[in-house]
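Every protein chain but one is kept in place in this view of the complex.
Coming up: chain A.
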């Protein structure tokens, strides 16, 4: 709008000019106010919900994590209960808990293996489905995506049946050729969980990547082909660099998802003695809250978990962001 007015300069008398400059400006400020009001009306519900469902619980968790319960009364039973300020004692306790820290180490190892594997797999599937011209593409796309539609708990139960000895056909088949498979031992159970997560989320990440591939203008491919690039070269030098933002995005989501690992170990826990109550940090916080009945310690652990997730996600973005700049 402003560019339009500028392009049509009109000779003006000073008086008129004064009026003109005053007029539009007043009009502009009035529309501005109206716009601001409208914008506020649109944005307010978001901020209200954001504050209610996001900021308030975080604030509450932070608050909870700084307190502890004190009991009086005979043997502490049926007496008075009081919340007293504990400072950072809950954090100190969480950080000195071996099981909680081991859980972090475990999910980090999990992520270091599972995330690259899943993203490479998702990228490969996305590239293959995008370059194929066969009719079955929509079918395969849905088929790969389907596991994402299965809730994590159900997926874990399903895979549980394939893991439990005595029931699992896989263990049976392997056993019949003399291979003693144990999916649920201390050493293997983490990777059995990784398999469930990979099965569930590869298709989802593939779809994100496909969406970005679709956004690439066709002329680029055409130009590449005219330049004599083969399919592999197009993928390597054109497609993968172009879907970089989507790869970064799926990477960040996966990092956060990994730290939140909960449903899968929770469901497999009764089946596998090798999964302890603090197998992942999230499971540890759950046990603290609902078995130990100690919401304050659990809140501190949840806050720590969120902090680590933030550090890792931003760290990852810094890392990949930095590389972009070098190249640019």
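Observations on the model:
Everything below uses one rule, namely that a contact is a pair of C-beta atoms (placed from the backbone, for glycine too) under 8 Å apart; a residue touches a chain by one contact, two chains touch by 3 or more; residues count from 1.
Basically, contacts and distances are computed from a predicted model.
One subunit of the complex is not drawn; among "Hydrogenase formation protein HypD", "Extracellular solute-binding protein", "Peptidoglycan D,D-transpeptidase MrdA" or "LLM class flavin-dependent oxidoreductase", its UniProt record names it "Extracellular solute-binding protein".
Seen across the whole complex, the unshown chain contacts chain A at 54, 57-58, 60-61, 64, 68-71, 74-78, 81, 93, 99, 161, 164-167, 186, 245, 248-249, 252-253, 256, 259-260, 269-274, 276-278, 282, 285, 287, 289-295, 297-299, 302-303, 305-306, 309-310, 313-314, 317, 321.
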